[in-house]
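Up next is chain A:
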Amino acid sequence: MNTETTTKAVVEARNLDLVFQTNDGPVQALRDVNLTINKGDFVSFIGPSGCGKTTFLRVMAALEQPTGGEITVNGMTPDEARRQRAYGYVFQASGLYPWRNIARNIKLPLEIMGYSKAEQEKRVNEVLELVELSGFEGKYPWQLSGGMQQRASIARALAFDADILLMDEPFGALDEIVRDHLNEQLLKLWARTNKTIGFVTHSIPEAVYLSTKIVVMSPRPGRITDVIESPLPKERPLDIRDSPEFIEIAHRVREGLRAGHGDDV
Partner candidate 1 sequence: ADEVRLQLQWVTQAQFAGYYVALDKGFYGEEDLDVTILPGGPDIAPPQVLAGGGADVMLNWMPSALAAREKGLPVVNIAQPFKSSGLMLTCWKDTGITSPADFKGKTIGVWFFGNEYPFLSWMSKEGISTDGGEDGVTVLKQGFNVDPLLQRQADCISTMTYNEYGQVLDAGVSEDELVTFKYEDQGVATLEDGIYALEANLEDPAFQDKMVRFVRASMKGWKYAEAHPSEAADIVLDNDASGAQTEAHQQRMMSEIAKLTAGSNGSLDPADFDRTVSTLLGGGSDPVITMTPEGAWTHAITDAALK
Partner candidate 2 sequence: MKTVVAVLTVLSVIIAFWYAACLPMNIKGVLTEAERAGAEVTPAGAKERRDLSEFGLVLDNNFAIAATWAQDRPRLPAPHQVAVELWKTTGAMVLKGKMMSKRSLFYHGWVTLSATLLGFAIGTGLGILLAVGIVHSRVMDMSVMPWAIVSQTIPIIALAPMIIVVLYSVGVQGILPKAIISAYLSFFPVVVGMVKGLRSPDAMQLDLLRTYNASLNQGFWALRLPASMPYLFTSLKIGIAASLVGAIVGELPTGAVAGLGARLLGGSYYGQTVQIWSALFAAAILAACLVALLGVIERGVLKRMGMSA
C-alpha cells in the first residue's frame, strides 16, 4: 500500500469477512474480500444469487458491520462516511415513499440534511432535468411506470452531494429496451458528475457496457473470483455491444461466473 493508491482510493477493503448469525447457524456472506475502488470508478458487481453482492454494497454503506478485516471509505470508517452523508444509495425496487409525490420524494434527503427551501427547489429541478422527469414533480409514484420510478429514485440519490453512488440492481425489474435506455443515461450522468459508482447487476451485457471495473463474485462463501478492468473507452454508444472487445470481455465474465457457480442452480 503506497501513499499514491491511498490518496486516490475511495474504498479500500482488506480481508473483509462477514458472517450472519441465523437460526440455522452462521452464514458466511463474505470471505476474505479485497478490493480497491478509485475515485471516478464505475465498478460493477456480478455473481450468482446469494454471492454477497448486496452484502458488500451494504458494508460499504455502513448498513452492515463486517465481522472481520478492514474497510475504509474516503480514509475513514464507513460509518463515519455515512455520518458525513457520503452515499447515495439506490435500491433494487425504487423504494419511493407512496405518500410523497416525486418532487417531495426527491426532497426527502434534502429535508433531512437541512437544506434551505430555496436550495431544495433548485436541486429538485436540476436532478429532475438530469433524469428527464421534468413535468412529473407533482405525480405520485404509483402514477408512473416502473422505469420512471427507478429514474426518480436515482434522482433522489443524486440530489445531495454524495461522492459515492451505490446502486443495487436498480434496473432488475425493467424490460430490456427500457433498461438499455437507462443504461445509456446512467453513463452520461456518470461522465457529467464524475461520481464513484458501485453497481450490482445480474446481467453480463449490462455490467460490461457500464463499467470500468467488473468484480465477479461467487457464493458459499461469497468471495471475489475475478476483477476485470475494462479497456472500453469512456464514450460508449449502445452498439458497442456488438464489438469484438465487448464480446470478449463478456465472454471472460461469463467464464468467471460459470467457474464460480458450481452446480447449485
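Here is the rule we go by: a residue touches a chain if its C-beta (ideal position, glycine included) is under 8 Å from a C-beta of that chain, and two chains touch if they have at least 3 such contacts; residues count from 1.
As a selection rule, all candidates are chains of the complex that A comes from, given by their letters.
Keep in mind it's a predicted model, so treat the numbers as computed, not measured.
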- Which single candidate from 1 or 2 touches chain A in this complex? 2
- Residues of chain A touching candidate 2 in the complex: 58, 61-63, 82-85, 87-89, 91-93, 95, 97-101, 108-109, 111-113, 140, 142, 160
